[in-house]
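Notes for the one structure printed next.
Left out: one protein chain. Kept in place: all the others.
Right, subunit A next:
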């Protein structure tokens, strides 16, 4: 194949634009698969994810998860360079399987929570958060 300098540049630019997007979507799916071990997800159920619809500052977005009967809850930010946010593991002394924290969001995106219930099933909830100023620096 005979690549001119212009074509090479164009290819590189195209790859730079498209590859990260594919990467992000896959990374989210991978992270969920790793957490669930490939088990089926049911939407909603006992799991509730509370996040603001609009966050002015992506550096600190308050979120809350609540899933009565959950063993662990995984949080993902699908639009971040790395979708992992954190995992809450609830111990025997946990009074209620809820927790709130503050997270960083790079831009407007879906925040996803996946709960592992005590009976071994998995539930998923997501919410879109519109971010005015992204929180990844750069």
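As a working rule, a residue touches a chain if its C-beta (ideal position, glycine included) is under 8 Å from a C-beta of that chain, and two chains touch if they have at least 3 such contacts; residues count from 1.
Going forward, contacts and distances are computed from a predicted model.
Undergrad: Choose one: "Putative aminotransferase", "Phosphate transport system permease protein PstA", "Glutamate synthase [NADPH] small chain" or "Sulfur-oxidizing protein SoxZ". The correct choice is the protein name in UniProt for the chain not shown.
TA: Checked against "Putative aminotransferase", "Phosphate transport system permease protein PstA", "Glutamate synthase [NADPH] small chain" or "Sulfur-oxidizing protein SoxZ": the hidden chain maps to "Sulfur-oxidizing protein SoxZ".
Undergrad: Who touches the missing chain here, A:42, A:94 or A:132?
TA: Of these options, the touching residue for the absent chain is A:94.
Undergrad: Provide the residue numbers of subunit A that touch the chain removed from this figure.
TA: Its contact residues with the unshown chain are 59-61, 64, 77, 80-82, 84-96, 98-105, 135-138.
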